[in-house]
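Here is the structure we will look at, set down as structure tokens.
A protein chain is absent from this complex, but the other protein chains hold their places.
Read from first to last, the chains carry the letters A, B and C; within each, the first residue is number 1.
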Amino acid sequence: MDSNTDFTELTTHPIDITSVARRVVPPECGATVTLDGYARRFTKDKATGEVRETEYLVYEAYEPMALKEMEKLIGQAKREFEIANVGIVHRLGKLEIGETSVVISVASPHRRAAFAACEWLIKELKKTVPIWKKEVFADGEVWVEGEA
Amino acid sequence: MDSNTDFTELTTHPIDITSVARRVVPPECGATVTLDGYARRFTKDKATGEVRETEYLVYEAYEPMALKEMEKLIGQAKREFEIANVGIVHRLGKLEIGETSVVISVASPHRRAAFAACEWLIKELKKTVPIWKKEVFADGEVWVEGEA
Amino acid sequence: MKFQVLFFGATADAVGSRELVLDVEDGATAKFLIERLSKDHPSLANHKLLFAVNEEYSDGDAILNDGDEIAVFTAVSGG
Partner (left out) sequence: MKFQVLFFGATADAVGSRELVLDVEDGATAKFLIERLSKDHPSLANHKLLFAVNEEYSDGDAILNDGDEIAVFTAVSGG
């Protein structure tokens, strides 16, 4: 990490968006962009198009590698975008519907770079960070497999 | 407002980012993008290039018109972007350095639209919503005039 | 004709008031109103001014109606 206000965390506790957004703020910046992902109630099966109602989710990670991959993403984002600080926190374990699964906060001197970097980070996180989501339905459960 | 989970607020109390982000969440969406603007310590005078240290800020609004203009922006954003819900909260009165002045949260079924709409909303808010910022320095103060 | 005129931020400082009730002849425009105010409060002329009539942006040439709420302010700087 280039700066000690960057951070990556995996936690089994609820994530407070405000505290994530606030930890990335340096005094020379005026804006932070935050992506807040959460457990949605309805998901569409990509193969069948069928909409199912999720009861809850379980996230599992290869924890040391997940932290390393998140740190790599931050390093790469800081090389490619004019941003100051990045914080990424991912929740693990059981999540009720509506609970936050991931928060990515990016502070930058200019808003545009923060928006672009935050959007890039969530896209890459979903492709490379070894975390898996299990959707639990009334009548079964499935580990979601990504598209990478 | 198209939906009763859209909202606009002016408040003299500290803004809790999490609660703003959470109020826009509909069950069919999985992500919210939030812009969090805050009082920065250092500002550069656009004319002279001189960097000054701000002691605190004061925001003032033409309140009923500001709320109307924010609602217009939300209506326009919902016509132009595929988004579900928007919340905008702007702080008024005295703000200490680092306190949040504005939060814009956008929930959408697809992340990309939420990023694009949130970026558009903050850009437009800064041009059209009748709110003014006073920067107070050790040796003086100035009402900032926008570029519109 | 009577109008309520509201001032905010820099214009409130320039006028020394947040609200005035002004009495002008029929057919007056917002710009005309400002010209009159600028005689008493010359520092208003240091600013590029915007107008709202009844909480909607308006150019200064719109003819005012009795009872309109006029607001006079500088380019906004929220966010």
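Keep in mind that, in the parts below, a contact is a pair of C-beta atoms (placed from the backbone, for glycine too) under 8 Å apart; a residue touches a chain by one contact, two chains touch by 3 or more.
Just so we're clear, the structure is a prediction, and the values are computed from it rather than from any experiment.
*Asks:* Wait, the hidden chain, what does it touch out of the ones we have here?
*Replies:* A
*Asks:* One chain is left out of this view; which of A:23, A:52 or A:68 touches it in the full complex?
*Replies:* Touches the omitted chain: A:68.
*Asks:* For review purposes, identify every residue of chain A that touches the missing chain, sorted by number.
*Replies:* Within chain A, the residues that touch the unshown chain are 37, 59-62, 64-66, 68, 90, 101-102, 122, 125-134, 143-148.
Quick note on the criterion: only the chains that are shown with their structure count from here on.
*Asks:* Go ahead and note the Å separation of the Cα centroids belonging to chain B and chain C.
*Replies:* Here chain B and chain C have centroids separated by 26 Å.
*Asks:* Please compute the C-alpha centroid of chain A, do the same for chain C, then give the distance between them in whole Å.
*Replies:* The mean C-alpha positions of chain A and chain C differ by 49 Å.
*Asks:* Taking each residue of chain C in turn, which ones touch at least two of the other chains?
*Replies:* Residues of chain C touching two or more partner chains: there are none.
*Asks:* Which residues of chain B are in contact with two or more other chains?
*Replies:* 37, 122
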